[in-house]
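I'd like to ask some things about the structure below.
Missing here is one protein chain; the remaining ones are kept as they sit in the complex.
Chain naming follows the written order as A, B and C, and within any one chain the residues start at number 1.
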Amino acid sequence: MSQQQESPTGDAHTTIAELRDLVQQFVDEREWSVYHSPKNLAMSIAIEAAELMEHFQWIDAEAASAVADDPQKRAAAGEELADVVGYCLAMAGALKLDLAETVRAKMLRNHAKYPARAYRGKPSYERPAELNGDES
Amino acid sequence: MSQQQESPTGDAHTTIAELRDLVQQFVDEREWSVYHSPKNLAMSIAIEAAELMEHFQWIDAEAASAVADDPQKRAAAGEELADVVGYCLAMAGALKLDLAETVRAKMLRNHAKYPARAYRGKPSYERPAELNGDES
Amino acid sequence: MSQQQESPTGDAHTTIAELRDLVQQFVDEREWSVYHSPKNLAMSIAIEAAELMEHFQWIDAEAASAVADDPQKRAAAGEELADVVGYCLAMAGALKLDLAETVRAKMLRNHAKYPARAYRGKPSYERPAELNGDES
Partner (left out) sequence: MSQQQESPTGDAHTTIAELRDLVQQFVDEREWSVYHSPKNLAMSIAIEAAELMEHFQWIDAEAASAVADDPQKRAAAGEELADVVGYCLAMAGALKLDLAETVRAKMLRNHAKYPARAYRGKPSYERPAELNGDES
C-alpha cells in the first residue's frame, strides 16, 4: 500500500472533497440528482453493502481475511466497497454534510463511549465491569 | 457547507489517509483488529447502512429530502453515515486497498458503463435504446 | 388471491412446517447444512432482502405500489421475497425455533408496545402523547 500512498491520486493525496466532487460530477452529467433523494441513497448504500457481503457470505473468517492477499478477489470486493463509498459521498452531498467533520465528530463520541483503557482487548458489545456505575 | 469546507478539518483539507488513520488508531488502541476480519466488517457496514435507512424508513421522498434542512435530524442521520464510512475505511485497511484509487477506478468503469450522452435524464436501470448492439 | 387460497398448495393449506421441511430437504440433499451456520444465514437473509429492495430502489411509493398489479414485476419481486423467506425458514431450523410460536409471541409484544387505540392512524416512530408516563 505504501507505494500507492505515494501516488498523487492515492489516499495520502486525495481529499474527501475531491472524491465527493468526482461522484457529484458523474451524477450531474447524467441529471441523476432527481433520483438521489436521501431515502433512495440510504437504500443504495444498503444494497451495495449487501453486494460487498456476498464476497464473504459462505466463507469463514480465515478465508475472508485471505481475500486481502488474492489480487482478483480483493479487486472484486474493492469494486463493491467503492460503490458503498460512492453512495456515502452522494449522501453527504444530499444532506449537505461535511463528511470529514462528521466522521471526526463521531470518532470523538466513540472515544468517549469506549474508553481505551476499559475496552482494550474486549469486544464492544460487552460492557466492562469497571464501567458500571458510569453513564455511557 | 462552504464555510465548513474552509475549515482545516473539513472535506477540502482532509485526505482519505487522515480519516483512515483516525479509525485505525481507534481500533489499535482497543486491540479490536482481531474482530475486524473482512467478513465481520462487511456485516458491520451493512448493519450501519440499515441504521441509516431507519431515518428514512417510513417517510416519503419529500420528507426525506427535508432532513437536510433540519439540523437535528440531519445530525442524527450524519452519525449513522459516519459509522458506515468508518467501517468502510476499516475495510479498506483490512483488504490493504487504497480507497481513493479504488473509488477513482470504479468511477471510470461507471463512466464507460453509463455514457453521459445516452443516460442523461434517464434512470440507470433502463438501458437506453441507442445503446442496444453495444456491449455493456 | 382468493383463487390461490383455494389451492391445496396455497397459503390457506400450507403449514409453516411444510415450507420449512421443503427448504430443509433441499439443503440436506446437497449437504449444505455445513454452510448454514446462523451467522451465514443472517448474512444471507440480509443479502436477499437487499435484492428485494433493488426492485424498489429508484421508484417512488406510487410506482412501488403499482408493482402489485404488474404480473412480471410482481413475479420478479416475489422471487426475491421467496429467497428471504427460504433463508428465514432455514434460520428457524438452525436456531431450533418454532417459527409460528415465535411470530405469535412477537405479535403479542407488538400489541402491548403499540396499543391500537393510541397508535391508530399515527406512525410507529412517534410516541403518542397519551402514552407518556407509561413505560414501553
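The definition used in the following text is that a contact is a pair of C-beta atoms (placed from the backbone, for glycine too) under 8 Å apart; a residue touches a chain by one contact, two chains touch by 3 or more.
Given the structure is predicted, the values throughout are model-derived calculations rather than measurements.
Those residues of chain C that touch the chain absent from the view are 1, 4-5, 7, 9-20, 22-23, 26, 29-32, 35, 37-40, 42-43, 45-46, 49-50, 52-53, 55-56, 59-61, 64-65, 67-68, 74, 77-79, 81-86, 88, 91-92, 94-107, 109-111, 114, 116, 119-124. By the touch criterion stated above, the residues of chain A touching the omitted chain are 43, 46, 50, 57-58, 60-61, 123-125.
Although one chain is not displayed, its contacts with chain B can still be listed: residues 35, 40, 43-44, 46-47, 49-51, 53-54, 56-58.
The rule is short, and it goes like this: only the chains that are shown with their structure count from here on.
Shared contact partners of chain A and chain B are C.
Two copies of one chain, chain B and chain C, touch each other, and the residues they use overlap strongly: the shared fraction of interface numbers exceeds half.
Inter-chain spacing, taken between the CA centroids of chain A and chain B, is 6 Å. Between chain B and chain C the centroid-to-centroid distance comes to 28 Å (mean Cα coordinates, whole Å). Residue positions 43, 46, 50, 57-58 of chain C are each in touch with at least two other chains.
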